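Sharing a structure below in structure tokens format, with a few things to ask.
Only one protein chain is missing; all other protein chains are in place.
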Amino acid sequence: MNGSTIGVGIIGYGYWGPNLARSVAGVDGCHVAAIADGAEDALARAAKMHPSAHLSRDWRDVIADPSVDAVMIATPVRTHFELARAALRAGKHVLVEKPMTETSEEASILIEEAARRNRVLMVDHTFVYTGAVQKIRDLISLGIVGDIFYYDSTRINLGLFQRDVNVMWDLAVHDLAILDFVLDDKPVAISASGADHFNGSRENMAHIVLYFSRGTIAHLNVNWLAPVKVRRTLIGGSQRMIVYDDLEPSEKVKIYDRGVNVTASPEQVYEMRVSYRIGDMWAPQISVKEALVTEVEHFVDCIANNALPLTNGHSGLAVIEYLECATQSLRQRGHPIELAPLRRAS
Amino acid sequence: MNGSTIGVGIIGYGYWGPNLARSVAGVDGCHVAAIADGAEDALARAAKMHPSAHLSRDWRDVIADPSVDAVMIATPVRTHFELARAALRAGKHVLVEKPMTETSEEASILIEEAARRNRVLMVDHTFVYTGAVQKIRDLISLGIVGDIFYYDSTRINLGLFQRDVNVMWDLAVHDLAILDFVLDDKPVAISASGADHFNGSRENMAHIVLYFSRGTIAHLNVNWLAPVKVRRTLIGGSQRMIVYDDLEPSEKVKIYDRGVNVTASPEQVYEMRVSYRIGDMWAPQISVKEALVTEVEHFVDCIANNALPLTNGHSGLAVIEYLECATQSLRQRGHPIELAPLRRAS
Amino acid sequence: MNGSTIGVGIIGYGYWGPNLARSVAGVDGCHVAAIADGAEDALARAAKMHPSAHLSRDWRDVIADPSVDAVMIATPVRTHFELARAALRAGKHVLVEKPMTETSEEASILIEEAARRNRVLMVDHTFVYTGAVQKIRDLISLGIVGDIFYYDSTRINLGLFQRDVNVMWDLAVHDLAILDFVLDDKPVAISASGADHFNGSRENMAHIVLYFSRGTIAHLNVNWLAPVKVRRTLIGGSQRMIVYDDLEPSEKVKIYDRGVNVTASPEQVYEMRVSYRIGDMWAPQISVKEALVTEVEHFVDCIANNALPLTNGHSGLAVIEYLECATQSLRQRGHPIELAPLRRAS
Partner (left out) sequence: MNGSTIGVGIIGYGYWGPNLARSVAGVDGCHVAAIADGAEDALARAAKMHPSAHLSRDWRDVIADPSVDAVMIATPVRTHFELARAALRAGKHVLVEKPMTETSEEASILIEEAARRNRVLMVDHTFVYTGAVQKIRDLISLGIVGDIFYYDSTRINLGLFQRDVNVMWDLAVHDLAILDFVLDDKPVAISASGADHFNGSRENMAHIVLYFSRGTIAHLNVNWLAPVKVRRTLIGGSQRMIVYDDLEPSEKVKIYDRGVNVTASPEQVYEMRVSYRIGDMWAPQISVKEALVTEVEHFVDCIANNALPLTNGHSGLAVIEYLECATQSLRQRGHPIELAPLRRAS
């Protein structure tokens, strides 16, 4: 019965690959056709959980597999470009882990490759597919939050020190993807600070500030060396404010009907006592559907309908451009880096 | 019976003055001798709560009052310098609200004035007198935390838009005073970002990064426009990590026995999976004594023993120097400002 | 100027007395005229904080003091009856700490005494004067919660082992007073369980269940031996549900628009999956005014206007009747005790 559904090949069965495979197995319209991983034990786990999939230690077998219509790439970042390009050239649709590539140049090449071959190129910006982030996008686009004053995110924990990327490319990428999705504005300059506390390793903590064209200031606090896990974002607007805590079991998004009356003259603003509690708070119902399932369904739909994914190559490229500027600023102790309009246009 | 105790005059009975007066009334060795405030209703409240104190609408009466040995100044920042200098010149001991003055030059003048007249000059850096901050200082000085990698503070709420200072001078001053107290190191450069979201008012949100000489990075997140009140600081060290949440009713200070094994070679560091939970956490017992009472007792002791307060003019000056650099950097979108060694020496 | 305001005499300056005195000093229309306490150090503290009040070690001096119009009694429970009766007989208005007396018989006598002499008799059920409890009363009386299915309160901490009352008379009294205020219904039976873990002391933990005439079940969890302080109440209704957490700094009252559709037939009820998140939650703005100030203002108003307080002798008596039944049931391992209609009528 699988013949009639999209055959998915998964390359990389380490930390994230098994989640992708489980989601594919649970979503209608696709099935796990093949899995590749260089490690024996990883393949053994794959065999037990997906006994009917083709297994191989060589990713080339997945790309060459005629039963594979689409490839999901969950390997180290440095390999994303080569594998994604090879898959596209083999005529496969591609879902690639974040960050999309190591450089914006590579990202641009993949975008062209996918366009030329009319294949779906999607980046795994998972948070864009959560009920919480989609609710926040709606609240902002409907004007309920008003003008966005700031976006302040803390995304810290004791995390994996990665070989090929620093903490910004590992954690800040999530917030940059969310910002690209929820804000109808682009950054004009970026200032970042951070440190590498272990000689020779990549930066393990960073603070990134993005200045947007219409005055929004975004701050991203990312850290691999935090004693506690925090996934908390505050969004301050002229009308309302949002607290988004992804670790909250139920009320992940809280909307506060409070702030400062901007019609007041500066004189009044000075005088006004902004009371600690002005209006009510409410927490709207959020879909509890697993984001990865929504994302895989979206991938399947885009393939079936030849549509552009929400998180397509261009959003992947934008995120990488921001990361490149942030890394440049971080090496100069926060010296602000301007984003060229041309690049922002992309 | 009050004759034998230190007579305290309080100038400014608005938001903070009543707390100072209540503490003075509750501490042995001192009493509320006089209160001045320009507002009738403030004086009426003072009269009801402290019926035996001399009341006046003119602060000069307090400074001229022979029953007043020491003056506490709880007025707007722009008036601190004039009032403190007048009080010192009248031979009074002085406790001045934070920030000490509007400029580092004024702070230096007060320091000289107090030294010349051999009077106690103390700055109301209240947090230095909390059981939590004193416990953190001990944990760091005893080497329990190890090398300090970072100090990351969030101090946000819906706050009073002040006429004469921006959010950094109102909120970050607390963390700068704590840093000056707990770290045995000085900043060498400062980068700050922020915004004024209401034309003509002062900056209402800011992110300040301080680079210290031995590698510590401090980040201060201050905001007058946050929907929720947060008073949370993370301190990451090579041995242990601390979470200090001042709003926690009981466990304000939590110590986490976790981190990365720095003896590992970079190669190993890359490979190592830093598990989300390594060692135990413990929350030591913290003194619940009110900080303001401890502080007033310390003020009384310093006067009685002619001693230098923990939060003396020099700590007040250092904090103001950092605020001046941060404001300068903020106006340049995070461009880092170096602190001259000479100034740090003070 | 105090002559024209109500002179208040405070008996007992231990733990709670100073709070009463501070509130009286802060409220218009009354002043601290006299303070009595048997302990020297307590009197010394009173003298420092309230230098203009008459001080005495003998409570009789307060009751005999012609400058005293009203007496506040903050002494051990076993003394409430004698002191309150003496004060009423001396023509003073009375505010007595909770619980009002040791027995319902004594409470009835005080009610008669106050009525005969036309004096105000008020019980210090402080929580009734909080913005949170008054908001809950409004939500219930306006039908927003619907039929009340349950009231489930947890009021635990490491507390003072009292000589003359057990934990129910110390902690459950708060919830019983709240129930008497917010519910338009009376209990018909009470079942209680508990234990005394130290030979010869009073019960230090208890669970009390009250069965109300219209089906509401109230459960009160009180404990002097809990490692953490909890002040949390859940109220479940046919329309909405409330979570009241008194330790929350801001959102003390949260209203959840969720539950089970009671129009459904039992068959449907069985089948229906009650999803973990049905509707929105909102947290209304709550007055942050200090309850004790509101209460003292109410006491002053009732004296000025010869009105019956919200927490009058009858509410004090009802609470004591419930406590007597609960103690009786506790000694029989939860055997339910029925409340006689006559008593409930009172």
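Labels for the chains are A, B and C, by order of writing; each one numbers its residues from 1.
The working rule: a residue touches a chain if its C-beta (ideal position, glycine included) is under 8 Å from a C-beta of that chain, and two chains touch if they have at least 3 such contacts.
None of the values given here were measured: they were computed from a predicted structure.
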Chain not shown: contacting residue from B:288, B:304 or B:340: B:288
Candidate in contact with the missing chain, chosen from A:31, A:197 or A:258: A:31
Hidden-chain contact residue, picked from the options A:39, A:115 or A:247: A:247
Touch criterion as defined above, residue of C:141, C:201 or C:328 at the omitted chain: C:201
Full-complex contact with the absent chain, from C:90, C:144, C:189 or C:293: C:189
Missing-partner contacts on chain B, residue numbers: 250-251, 276-286, 288
Residues from chain A at the interface with the omitted partner, ascending: 2, 25-26, 28, 31, 45, 47-49, 51-52, 228-229, 247, 249-250
On chain C, residues whose C-beta touches the chain left out of the figure: 149-150, 152, 154, 156-163, 189, 191, 193-195, 197-201, 205, 207, 209, 211, 215, 217, 219, 221, 223-229, 234, 236, 238, 241-243, 254, 256, 258-260, 262, 266, 269-278, 281, 329, 332-336
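Going forward, only the chains that are shown with their structure count from here on.
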Arrangement of touching chains [line / ring / star / complete / other]: complete
Where chain A and chain B are represented by their mean Cα positions, the distance between them in whole Å: 39
Distance between the centres, which are taken as Cα means, of chain C and chain A, whole angstrom: 52
Shared-contact residues (touching 2 or more other chains) in chain B: 228-229
